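Okay, handing you the structure first.
Removed from the display is one protein chain of the complex; every other protein chain stays in position.
Moving on, here comes chain A:
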Amino acid sequence: MTAFDYWSITQGALATISLSLASIVLGVPLGLALALVRWARVPGLNGIVYSYVSIVRSCPTVTLTLLVFFALPQFGISLDPVPAAIVALTVSTSAFNCEIWRSALVEFPRDQYDAALSFAMPRATRMRRIVLPQVWRASLPGLVNEMTLQIKSTPAVAVIGIVEITRAALRVGSNTYEPLPPFIFALVLYGLIVFVLIRLQRMIEVRLRHGGIA
C-alpha cells in the first residue's frame, strides 16, 4: 500500500462522516416528528407513519438506495449519487429513530402532562418544558446506538458510485491484489469515528446528569 492508498481511504472516511452526519442531522428530528404523530394519534397520519416505518424497516439500505437512484427518475426525480445517498440514508435512519423516540414517549408519565394541562400551560410550552427534556434524556443512548449503526450502513450507498471507507479500501485491494492491509486500515478508521461519537455521548450524558443542558 502506497501513501496515496492510505490517503484515498482517509478521503473515503470524509465521505462516510459527511454522509452519516447529514442523514443523522436530518433523520433524528424527522424521527421525532414521526414519533410525535404516532404518540398524538393524529388521525390519518398515524396510519401513514405506521406503514412508512414498517416498510422502511423491512427494506435493506442497499435496496432502498437502488430504488431511490434508479426508480425515482421514472417519476421525474433524477438525483445525483450524493443527494440520492443522503435521501436513502435519511429515510432509513428516520424510521429507526422514530421507534427510539416513540419508546421514550410511550414511557413518558402522562400524569405530568395532565398536571401541566391543569395549569393551563400552552401546548408548545408543555412540549418544550415538560415532555421533550425527559424524552430526549431517555432516547439518547438509543439514538447514539442507531448513529453507530448508521455509520456502518454507509457502505450500502457504494452501489451507486459513492466512495466511502469500505469502497475505497476495496479499490485499493483490487489494484494491489492484497485486500487485507486496506481493510485493516478501514477498520481502524471506523473504530476512530465510532469512538469519537461515543465520547460525545458520554460528555452529553454527564452534563445532563449535572442538570446542565435541556
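Simple rule for what comes next: a contact is a pair of C-beta atoms (placed from the backbone, for glycine too) under 8 Å apart; a residue touches a chain by one contact, two chains touch by 3 or more; residues count from 1.
What we mean here is this: contacts and distances are computed from a predicted model.
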Chain not present in the shown complex, as UniProt names it (candidates "ATP synthase gamma chain", "Energy-coupling factor transport system permease protein", "ABC transporter substrate-binding protein" or "M42 family metallopeptidase"):
"ABC transporter substrate-binding protein"
Touching residue (missing chain; options A:Leu45, A:Leu66, A:Met121 or A:Val194)
A:Leu66
Sole contact to the chain not displayed, among A:Pro29, A:Pro60 or A:Gly161
A:Gly161
Had the left-out chain been drawn, it would touch chain A at residues 2, 4, 8, 11, 51, 54-55, 58-59, 66-67, 69-71, 73-75, 78, 81, 158-161, 163, 167, 170-171, 173-180
